[in-house]
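Removed: one protein chain of the complex. Kept in place: all other protein chains.
Chain nomenclature is as follows: A and B, assigned in order of appearance, with residue numbering initiated at 1 for each chain independently.
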Amino acid sequence: MKTQSVSEFAAQAKTGNIDLEENTHKILDKILKAENCNFFNSVSKDLALHQARELKAKIKAGKQVGRLFGVPVSVKDCICVKGVESRAGSKILEGYFPTFDATVVLKAKAEGAIIIGKTSQDEFGFGTFSTNTGLGFKAPRNPLDSERSCGGSSGGSAGITAFADFTHVSIAESTGGSIACPASFCGVAGFTPTYGLVSRFGLIDYANSLDKIGSMGKTVADSALLLETISGHDEKDSTSLNEKISFSPEASAKGMKIGVIKEFFGEGINPDVSKIAWASIKKLEKSGAKIREISLPLNAKYAIPAYYLIAMAESSTNLAKYCGMRYGAHENLSGSFNEYFSKVRSNNFGEEAKRRILLGTFARMSGFRDAYYLRAMKARTKLINEFKLAFKEFDVLVNPTMPVIAPKFFEIEKLSPIEQYAMDLCTVPSNIAGLPHISINAGFSQKMPVGIMLTAGHLKEQILFKVASVLEESQ
Amino acid sequence: MIGLECHVQLDTYSKLFCSCPTKPETEEPNSACCEICLGMPGSKPVLNKKALDYALKVALALNCKINEKFFFSRKTYFYPDMSKNFQITQYEIPIGSQGFIELSSGKKICIRRVHLEEDPAALVHESGLLSSSYCLVNYNRSGIPLIEIVTEPDMASPQEAREFLDQLTMILSYLDVFDFENGTLKADCNLSVVGNERAEIKNVTGKRNVEKALEFEAKRQLELVKQGKQIVRETRGFDEKNLSTKSLRKKETEEDYGYIFEGDLVAFELTKKKIDAIRKSLPELHSDKAKRLAKEFGISEYDAKVISGSKFLSDLFEEFAKASSAKTANFFVSGVFVSIAHYENKEPEEMAPRLNVSQLKELLALFEQNRINEKALKEAAIAHITKGKNPLDFIKENCLFKEASSGEVEKIVEKVLSANPKAVADLKAGNEKSLNFLVGLAMRESKGKAEPREIKRIIEEKTK
Partner (left out) sequence: MAKAKIDKELLLRVAANARLNLAEPEIKKFLPQMQAILDAFSMLDEIPDLKEEPSFQPIQLKNVFREDKAEKCLSQEQALSNTKHSKRGYFLGPKVVE
């Protein structure tokens, strides 16, 4: 049975035809029953039911407002929800109950969203499969095949979105591909906006100059609606753009100039995945789009190293604050500050977090800083310029979201860190350039979803919406 | 050689990157903090515009070249007073560079850079720095805007360093960017004896302590050199009680700050127009003012310098000089008022709340009209400043008017003269000693109330 869309559900809920308290109860039950899928790091049952009751009272008072009225919304663990344990998937944030809501959470609540819980992720977003979990956390299991990964780092968000047989959307986050990748592996729509379009205030940082909060939904329309409600200028985030999007519901690819990124259909890409992606591209052509191949040699080659160096350098400073003094995990207070901080950090960071802290610290150390960190920052400019040039010719660029379908956990275990990083080949370029992109399902290979990714120029989210809707309708 | 890194707190209402108050209503620890200055995960900084304007003013007043494009960086180091374990500061490109301050000798002390950064928290060590097994942390100060002013190692003595700081605080007072009542000036002092390694004395508070710390350190290093011992590169701390410096850590364990751009803040770009506007808005600074006062009011260069030493003093002087003669205003400000402040161990501006300018103007008018003498003026001023007494009432209550006293003094003199005919004869014969003798007698008779100068005048009149 097809679940109601977010806008249908909200409209129904406003009339009082849906008992929001009952609906929320039912959903929370389903989530708790699916506990072994590990979609959630914490379920905010009390908050959700409290909100549901408040919304019910609003209906009675005739004050029902909001485009997400009564809609269950899950939030990636790295996004602060006031009074709800927010750990970004890390043991070192155990017991952190933010005293404030992230701007996106405030906005969603203002639209009537019911916050049902914090979704699981790689620790601080450090991964592609949600398997680099913090100590004591478990990796989410793909709802289509529990032996397989949900992708990462917003794995829990994608997992619950695919799993849900009820109306639901998820607030996710991407630094280098963390929305597109799990959306692809779970077969849902994942929308990553232009850098700065959605406020990062309240986001537990991975890498400040790369992090983007975005949305996931079962459909393009659902994810677009959520993105619309959480976007807009925020004076609490200096990097927030003075822009707001509003989508006009339209599916059209007519006359659209679409560039097929050559490098992402060849070596390193599973041929089945390539084939399915090409099939989608052909559909766009049928709908009147002009298709041509384009080469992005610099991005294909250098985006991964530049991205990882910047991300690691920034994250190593973001993670410096975790030292067992003001929030999160504490240890017995003993020894000098160096001893105490080292003890807390060594005992509570997971392995990948340590690896990235070490690499990031190294990349910005004097003597190495110019060659690694600064060079990567300059390379980023070059990579952005390559895209800018491409968008003079094209409206949309297209590639398979991931080079493979969701791998099995035992396969992931065999990958070295560098092999894992290389999996982000197709998603990292759009992310390092802060370009809006969407991943939607293009078909299935071995019964697992294959995602296709569309990227547009800065602030051209509407174009993505139109083209993605065409693909979705053709499914 | 001495180089200083001075940290000066800017007088804004809110902190550098958040809207927490810089002057909280209570003294309670951690009562003026938010998620941002506590470094809570998820919080983000936004720059205080006023703090930047203030920093620009300072950089311009210190003759710096302004960098039109600049940005902020993260300086990572782990310490309990750093809420994020990194400080948001400026690294590659500061707001201002290549400035100078001119000392009274004409020597220029070069300023390498002026930049804006956030203050760390305050640490309390309950049983002393060395023996406490933990520290207490108060983040109320965390995030207060500071400007850091880094000099070249241009100062040759602790005295020169002191003069540099005096000049610097004068400039800050003119710019009105520093809170003299609550603000602190802190300095990291680098000192080396030519040809040797340098030592850095961290975090010395106040001008006087900087001078004392440098004096101690200079002596210590010279002594080591004299004994042929090596000076090690190290960081030292200043003990305010014993006025001595102690080794904190040797330099080889120096922290690698791993500077990166602060990605939560954007780049900043100033237009030439904006810089010019701030340059034009700068008030007349002390050295220009001293020259002008000497020329315009005909007061001595020395007094003009004293008066220009703070914006407050010079404003006071100009105010009084409008009401009475420049000579009287100068006498009161640089003679009477400054010495009272000095005696009370206060900066002149700290005395501001105690002054009633219109009452003082009345007092100066009396002096100008020659109705009271210098002594009466001083006494009335002291009573006013230390006890809040209306100076006019004070003069009346203590019968300090010249007219009232002159008659009495005359009587006393007449009495003394008629009782000592021999001395009077000697005086008339030209013996100066007997004049002093007679003045002394009259002084004793008046029980010290009369002024020697006045007695002298009356005796001379009567013995002509």
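Note that in this section a contact is a pair of C-beta atoms (placed from the backbone, for glycine too) under 8 Å apart; a residue touches a chain by one contact, two chains touch by 3 or more.
Every value quoted in this text rests on a predicted model; they were computed, and no experiment measured them.
Taking every chain of the complex into account, the absent chain touches A, B.
Of the listed positions A:Ser146, A:Ser346, A:Gln446 or A:Gln475, the one in contact with the omitted chain in the full complex is A:Ser346. Per the touch definition above, the residue from B:Thr22, B:Gln221 or B:Ser308 contacting the chain not shown is B:Thr22.
Of the options A:Arg141, A:His168 or A:Arg326, the residue whose C-beta touches the omitted chain is A:Arg326.
Contact between chain B and the absent chain runs through residues 12-14, 18-22, 28-35, 38, 40, 46-52, 71, 78-80, 123-125, 129-130, 132-139, 249, 255-256, 258, 261, 263, 265-269. Seen across the whole complex, the unshown chain contacts chain A at 95-97, 99, 194-196, 209-210, 235, 238-239, 241, 298, 301-302, 305-306, 308-309, 316, 320, 323-328, 330, 333-343, 345-346, 349, 351, 354-355, 357-359, 361-362, 365, 368, 371-372, 374-382, 384-385, 416-418, 421, 432-435, 458.
We take it that only the chains that are shown with their structure count from here on.
Centre to centre, using the average C-alpha position, chain A and chain B are separated by 55 Å. Residues 35, 38-47, 74, 76, 78-80, 83-86, 133-134, 137, 256-266 of chain B are the ones touching chain A in the complex. Chain contact summary for the complex, chain A toward chain B: residues 79-80, 86, 88, 93, 96, 98-100, 102, 200-205, 207-209, 235-239, 313-314, 316-317, 320-321, 323, 325-328, 333-334, 337-338, 341, 361, 364-366, 369, 373, 377.
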